[in-house]
Structure formats: structure tokens, C-alpha cells
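Quick one: structure below, then a few questions.
Note that one protein chain of the assembly has been removed; the remaining protein chains are unaltered in position.
Here is chain A:
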Amino acid sequence: MDEFTTWDILRNLLLAARWTVLLSLVSFIGGGLVGAALLFARIGSGRIGPTFVKAYVELFQGTPLLMQLFLAFFGLGLLGVDVPAWLAAGVALILWSAAFLTEIWRGCVEAIARGQWEASSSLGMGYVQQMRHVILPQALRIAVPPTVGFSVQVVKGTALTSIIGFVELSKAGTVVTNATFEPFTVYGLVALIYFCLCWPLSKSSQILERKLNVAHRNH
């Protein structure tokens, strides 16, 4: 039997952590794009858009991410589509992130004082112009800290994808443990890597929040 050094363990975990980072990025960016589309449907003046998005958000916020992963993985499989784990993981995480981001951003848009809408209306601006020049620039600024904060949830959320067989950091931890029989060392290192990914994010979210509170200004 080969001896595993701590370095061997760490190296294997770090290699797998690349997938955690990649999946996080894809989920966050994809979720952001879908979330932005949902946001416009949600705050638009239509009938169907807001109702649909409300239901969508409630569905994804009201069920565990794990169930969503199972449904994406096994559900699509039942339909005869052979879904690889990475695809199911990506799709589920994108849709899940979109639900949370759209809700965070809706809160930011609604936090803009009604007077801003009224003043821009009284100056003759239409809905799109108000959004583009008055509401979104202000909403985006207050959205930055909670959005960055949410990215931490995305990173941690990727850990669940190990259960459907996607080999990212957590799954690699299990594999390496089975080979080394050193669960404490392995999972300790896994936790450390997660911490190194998440801590800068949550810290920068806090710093951004403080900064934007002090000088809430564009240039």
C-alpha cells in the first residue's frame, strides 16, 4: 500500500476544487443572467410576467436545493434524456441562483424611493428611460453587497452536487478519504479550502456595504 502524504491529499483536493470554482462561476453568472431576465418580468407592468416569476421564486425558495438537484438529474433521466451529472448540477444551480438573485434585486429596485419615479415621470421620462437612467443605477449600487454575499451561498451550494456524482471538492474529499482512511485530515482540508473560497467573498461583501454606506456616489 502506498503512503499518502498530506501534500498528496491536498493536491488532489485542490485539483477537484477547480471544479467547485468553475461550477460556482457558471452558476453565479448564469443565475445572474436568468435572474436579470426574471427581474424585468417581475417588475414589469404585464400580468403574466410577475405572476410567473413569483411562482418560480416561491418554488425554488420553498424546496431544498438537494431536491432540485435530484429532480434535474433523475427527472430528466426519466424522460429518456441521459443527463451527465455536471449538466444537471449546472442547470439546477443556475435556476436556483436565479430565483434568489431576482428576489434580492427586486428588493433593491423597490427600495428606491417613490419620489424618484415621480420626479422622473414629471420630467417626461418613459418607463425604460426611468429604469435605465434613474432607478437601476441606484438599485445596482445597493445590490452589490447582498449579491456578493449570495455568491457565498452558491459556493457552498455546489457541495451538494457531490450527491449526484459530480466530482467537485466535497466528492473528492469522500474519494480521497476512502483511499487514505484519514477522514479528519481530509475533511479538515476540504473545509479549509471552502473557507479560503468563501471568506474573501463574505468579507468583501461587508467591506462593500460599509463603503457604499459612507459615500453613496457614482464617480
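In this text, a contact is a pair of C-beta atoms (placed from the backbone, for glycine too) under 8 Å apart; a residue touches a chain by one contact, two chains touch by 3 or more; residues count from 1.
One rule holds in what follows: contacts and distances are computed from a predicted model.
Chemist: Using the UniProt record as the reference, specify the protein name of the hidden chain from among "DNA ligase (ATP)", "Protocatechuate 3,4-dioxygenase", "Polar amino acid transport system ATP-binding protein" or "GST-like protein".
Modeler: Going by UniProt, the chain not displayed is called "Polar amino acid transport system ATP-binding protein".
Chemist: With the full complex in mind, choose from A:R18, A:H133 or A:K211 the residue touching the hidden chain.
Modeler: Once the missing chain is taken into account, the touching residue is A:H133.
Chemist: Considering the complete complex, identify which of A:T20, A:S120, A:T147 or A:T180 is in touch with the unshown chain.
Modeler: Reading the full complex, the residue touching the unseen chain is A:S120.
Chemist: May I ask you to list the residues on chain A that touch the chain which is not drawn?
Modeler: 113, 115-116, 118-126, 129, 133-134, 137-138, 141, 216-218
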